[in-house]
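All protein chains but one are shown at their positions in the complex.
== chain A ==
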Amino acid sequence: MSAPVPPGTGDRRRTRGIRAALGRIGAIFVKELIQLRRDRITFAMMAFIPLAQLLLFGYAINTNPRDLPTAVFVRDDSIFARTFLTALRNTDYFEITAVARSEAELDALIVSGAVQFGVEIPAGFGRDLIRGERPAILVVADASDPTATGGAVAALEGLGASLFARELTGPAAKLAAGEQPYEIRVHRRYNPGGETRLNIVPGLMGTILTLTMLIFTALSITREIERGTMENLLVMPVRPVEIMIGKILPYLAVGAGQTALILVFARLLFAVPIEGSLALLLALTMLFVLANLAVGYTFSTIADTQLQAMQMSFFFFLPNILLSGFMFPFRGMPAWAQYVGEVLPLTHYLRIVRGIMLKGAGLGDLRTDVVALAAFTLAAMALAVARFRQTLD
């Protein structure tokens, strides 16, 4: 054993301990920030992607669509039937595009998708109404897209008793003041539950953050490998954990910026409420951003090229969109899909963001989802550190 060559006497370097580790993390952090700032296109995309997606999907996926095509089958020619149809149009939700002459025809129109609603006014509607027999108007809704029908059905049910105030005179006048003198029987087809009120904007926040965060870090290690800078980085005395933290931190800041941007626009353009605590929403959104950054970083330690890292990101992104409850109602999915959904960060974030924004949920209500997100993040980071290749073998 030959004696180790002693380090130079004037060596005041600190290489051990927390301070030194923080110094190295800081070095990577500053370097990443500079590189980020210098990459003009990426920088522009950071602001552009969330806005473009929010506008595109926020408007394209309208959760409260109006002027829905409606077919009517009127078997009564009283003034009441005509008044009802006029009121129907005036809700703005229904646009009468077809007049059916039989029940079968009405049915066919709905099955073919030509109309979203079929409204059937029964024979003797006016007569029965005056007699106080509460005749039923049958509304058949194509609820395969429950969010599309929700608003319209609510408007229909809200027409109320005053509708026929002018027509109901004489002894029947008391009907106008009392309970709704007719019944609306809504028959939801294809998805009778129909209770999932997808709230697209909070959901969009989750999907936009998933995509952008994932890709940022997915490229971080593979980019170093492809540019040949990895060889230099590996020969420096910096630990895998330090590299990971230093590379993730700048994007946490980017994620915070994107979150602010999305929230402001969600409020300005879509008037989305925030029922719960804004601070809690921001804190948990940062946790979610961290989870995705960790996944992206893990991919980048597994992939050999930037292309592979991108492919992995999309492979991960798809189930996040499809099985998290963003696209389809979570409870409507088969059990296995729900199990898959439970391990995806977006699933938990959607519950958190919808809970806070729409239902005013607090930390206590969201406990399980917060714990799941945190566990997921730690697992991804541990995997990334374990997978990090410290040699070029």
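Note that in this section a residue touches a chain if its C-beta (ideal position, glycine included) is under 8 Å from a C-beta of that chain, and two chains touch if they have at least 3 such contacts; residues count from 1.
Please note the rule applied: contacts and distances are computed from a predicted model.
S.K.: Which name from "Acetolactate synthase", "ABC-type Fe3+/spermidine/putrescine transport system ATPase subunit", "ABC transporter ATP-binding protein" or "Sarcosine oxidase subunit alpha" does UniProt give the chain that's left off?
M.R.: "ABC transporter ATP-binding protein"
S.K.: Hey, which of A:18, A:41 or A:392 is the one touching the hidden chain?
M.R.: In the full complex, the listed residue that touches the missing chain is A:392.
S.K.: Which of these touches the unseen chain: A:234, A:321 or A:358?
M.R.: Answer from the full complex: A:234 touches the omitted chain.
S.K.: Of the residues listed, A:20, A:186 or A:363, which one is in contact with the missing chain?
M.R.: Missing-chain contact among the listed residues: A:20.
S.K.: Which residue numbers on chain A touch the omitted chain?
M.R.: For chain A, the residues touching the absent chain are 1-5, 7-8, 11-15, 20, 23-24, 26-28, 30-31, 34-35, 38-39, 227-232, 234-238, 391-393.
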